[in-house]
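For this depiction, one protein chain was excluded, whereas all remaining protein chains were kept in their positions.
Naming follows writing order (A, B and C), and every chain is counted from residue 1.
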Amino acid sequence: MKKVAIIGASGYTGAELLRIICLHPGLKISALAADRNAGKHPHEVFPGLRNLELPVLEKFDRLDFSDLDLVFCALPHGASHTVIRQLPAKLRIVDLSADFRLRDKTQYLHWYGQEHAAPELLQHAVYGLSEFYRGEIAAARLVACTGCNAATGLYALLPLMTAGVIDYGDIVIDLKTGVSGAGRAAKVATLHSEVSEGVQAYNVAAHRHLAEFDQELSRAAGKPVRVTFAPHLLPLNRGILATIYVRGEAGEIHSVLAERYADEPFLSVLPLGQHPSTRHVRGSNYVHIGCVADRRKGRTIIFTALDNLTKGSSGQAVQNANLMLGLPETAALQSVPLFP
Amino acid sequence: MKKVAIIGASGYTGAELLRIICLHPGLKISALAADRNAGKHPHEVFPGLRNLELPVLEKFDRLDFSDLDLVFCALPHGASHTVIRQLPAKLRIVDLSADFRLRDKTQYLHWYGQEHAAPELLQHAVYGLSEFYRGEIAAARLVACTGCNAATGLYALLPLMTAGVIDYGDIVIDLKTGVSGAGRAAKVATLHSEVSEGVQAYNVAAHRHLAEFDQELSRAAGKPVRVTFAPHLLPLNRGILATIYVRGEAGEIHSVLAERYADEPFLSVLPLGQHPSTRHVRGSNYVHIGCVADRRKGRTIIFTALDNLTKGSSGQAVQNANLMLGLPETAALQSVPLFP
Amino acid sequence: MKKVAIIGASGYTGAELLRIICLHPGLKISALAADRNAGKHPHEVFPGLRNLELPVLEKFDRLDFSDLDLVFCALPHGASHTVIRQLPAKLRIVDLSADFRLRDKTQYLHWYGQEHAAPELLQHAVYGLSEFYRGEIAAARLVACTGCNAATGLYALLPLMTAGVIDYGDIVIDLKTGVSGAGRAAKVATLHSEVSEGVQAYNVAAHRHLAEFDQELSRAAGKPVRVTFAPHLLPLNRGILATIYVRGEAGEIHSVLAERYADEPFLSVLPLGQHPSTRHVRGSNYVHIGCVADRRKGRTIIFTALDNLTKGSSGQAVQNANLMLGLPETAALQSVPLFP
Partner (left out) sequence: MKKVAIIGASGYTGAELLRIICLHPGLKISALAADRNAGKHPHEVFPGLRNLELPVLEKFDRLDFSDLDLVFCALPHGASHTVIRQLPAKLRIVDLSADFRLRDKTQYLHWYGQEHAAPELLQHAVYGLSEFYRGEIAAARLVACTGCNAATGLYALLPLMTAGVIDYGDIVIDLKTGVSGAGRAAKVATLHSEVSEGVQAYNVAAHRHLAEFDQELSRAAGKPVRVTFAPHLLPLNRGILATIYVRGEAGEIHSVLAERYADEPFLSVLPLGQHPSTRHVRGSNYVHIGCVADRRKGRTIIFTALDNLTKGSSGQAVQNANLMLGLPETAALQSVPLFP
């Protein structure tokens, strides 16, 4: 059994890591850090963990890293880079925050409004989109998990960047996301009374995950690619649906995607003309992709659905840890979506 | 007091008509038809109507039309055209179904899969988008209320069709709608367990409201305009948000819309850069429109929010009836959105 | 037109007061206080108020009270008593907080954990359960609106206290409430992710509204009455359902309630054996009461449903203001429940 710790164990992604890892046949949770809740048992913060044997939550500076194989860092962006720079140099790390996703520290400054605290680590960090960086992830010391919104769009678009089947200059991503992605901090904007029974966009054309789209799509295409991106907040907890409008033939696009993901354990491309629902991937590490031809010739609508807390964050993190530790990639990640 | 009847009073749009009209200072409900529920009091079907004095529900063929000034027809499409053709020739009608929206009967056959039963009425029917057909509506015998999805898109797009500020060939409408628009019929797809906690598209690139977009946008532009349209079903009851991606400068588009709607009592164009939420128009006849510049130059995202049962259907119907009967256009329609 | 002000206009009960009063034929909103949001227009806080002409929000100490007929105080408990003691001695006040509901200042200290700041006002304050204190309310300077949970239980129980049809020693109130009653403050416990898709009790056997049950039921019965009370938080915004288990014959209980409320404009007693739903009173000032005989002889289950923000708070407040100012009691309060 490999020994792991979780830093930031009392947020939603921390809870999701616990949910997944506690049934993992190859990982053992050796330590948990959660500064504000230090001294509590995890089930005092998340009562659903009551039936598990887990270590008590500790303050970060009380953690003993000497015996660990890997640490998951589930802190918010801005907090993560300062914590990770303090970790022992040989300790392997899966970071769930945005702090090590952007390879260029000037981009980090631009999008996150602060200097990067650990630029020397940034250049060695690997972008954690498992299916596209498998080799690098397996060898990396530090893996930066993809943002949940970015992942949802990238699964549809990355295989198309080199296939020559769409117009790179005309990509619109209309994204619908549940509220758990906003985290467990107390904010008026995510109160039940403010979220339920309504829908609106947020951070239109300015969402920080644009930086990830820019970086990854341009890298794949070998030239600058800029998308239009409008995320919307929906009255549901888990799930992201990206509706992507492109110029290109649906049949060709579908073929590229179906071929690319034919052997991927977590990605399913639906038959041409079908489209997915988030409720059929909820609580799972699966991604469902669909392609529908528009009635206007030469235009296609691509849909991607995943669970933001699982494949969009903590499930992806475990998948990366599996790769890094030489465990079966799908270990602990095959649970079936919860429906209804 | 003008006397009105409602045919199809036991669906959601029928209930919404009752909710609005019972506080109307100029309308009196003289008769209600609802075949399956004939013999019941309205509050036996909708307990929230308990405190109102309303006529008993009757079968359609028992209605006495001799004394009526106007009838609202809230039947499903396909049922409405056969019922309306039986009404007295002088009776004025506001139809909430799709049966008289398409001026061309071959289009009706194409989109609705049946011959139109009353083509002779079709040519005199007026499309009920109040703010764009005021004069015709005031004079019409038969007004066909706009589809709720179509209205949401048209409010944003119609003023742009002649202003020359957008590219007519590149319009994408990503629409998010609540479930009450699907009506009160028992269907697996609209069960709580199937709708809550998830999102997916439906009728992608094939929704019947495309016929209304085609008809109205082309008419306004003076040439064929075809949009891309993907509606999505959301876990909420009331509300439609249209997110519309166009090529054009946000400032110019905002000016055209702000000027067009400056004197409209029910339409608000938010300051440039702001965008609306459906929860701030819920239960009201108001429409909120916002324009946001994309980070890519020359691209703009327009948002329209309205309540599908009010401005998208029954509120619109009362607004049209007000116009037809010479009553103040806003009578009974100024109730404030219910939040939260 | 009588001139009124609202203190605490940027919470949910403040917004609900604005929603109701702006269509009131006899009240005009002259001033609005909201310390944290001072300087904003109300629609910047509640975008649904966009289409109304309303004064700008001000700091409390900037308000001019000289010309006002009545002020609504929608501050939280604890804040209200210190503000109200500063108001001009002749100004009439409807307070929506708990600060003036308990006649005995030692009870206030016990339940709210602080000394009452204005005990001299407490002895003249009138409990604002409109249907039971009409005369006193009409004559009062200061009316303290009933707590939303307390009102829901009291409507079912108060008429029974003198009728001799139930056992006063065996009353169980199981209450289900929506989340808007918890207000608009940012708290983890009322986040969408924490409230939706689940249910649990809160403040079991310790909720502060117990003090109101004790006070009002004992006063009506002429002897101490103590109930068992367990409130539960439900994943909905508006609505309270009280399920009340008593010993007594359903027919007798139903008769007492039906007779008591026969002439009340806002209370409906359903036919014996029927029970209400909160969704059929949502957004309205109506209360629906039902009585069902248990299969065990001599036991009855009584149900009361109301909207916590309307009849449970701001609607009740307007009803009381109507009484105080000699306006028709139902003015501005007859809007029909919003369904669905």
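Everything that follows uses one rule, which is that a contact is a pair of C-beta atoms (placed from the backbone, for glycine too) under 8 Å apart; a residue touches a chain by one contact, two chains touch by 3 or more.
Only a predicted model underlies this, so the values are computations on that prediction, with no experimental measurement involved.
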Hidden-chain contact residue, picked from the options A:176, A:238, A:260 or A:311: A:238
Contact residue for the chain not shown (choose from C:238, C:254 or C:311): C:238
Residue, one of B:28, B:187 or B:223, that touches the chain absent here: B:187
Candidates A:5, A:18 or A:258 - the one touching the absent chain: A:18
Subunit B residues that touch the omitted chain in the full complex: 12, 179-180, 184-188, 190-197, 235-237
Residues belonging to subunit A that touch the chain removed from view: 12, 15, 18-19, 22-23, 46-52, 180, 196-197, 237-238, 265-266, 268, 276-277, 279-284, 286, 288, 334-340
On subunit C, residues whose C-beta touches the chain left out of the figure: 170, 172, 174, 176, 193-194, 196-201, 204-206, 210, 226, 228, 230, 232, 234-239, 241, 243, 245, 275-280, 282, 292-296, 299, 301, 303, 305, 340
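Going forward, only the chains that are shown with their structure count from here on.
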Centroid distance [mean C-alpha coordinates] between subunit B and subunit A, Å: 39
Interchain centroid distance [CA atoms averaged], subunit B/subunit C, Å: 36
Where subunit A and subunit C are represented by their mean Cα positions, the distance between them in whole Å: 45
For subunit B, residues contacting two or more additional chains: 196-197, 237-238, 276-277, 279-280, 282, 340
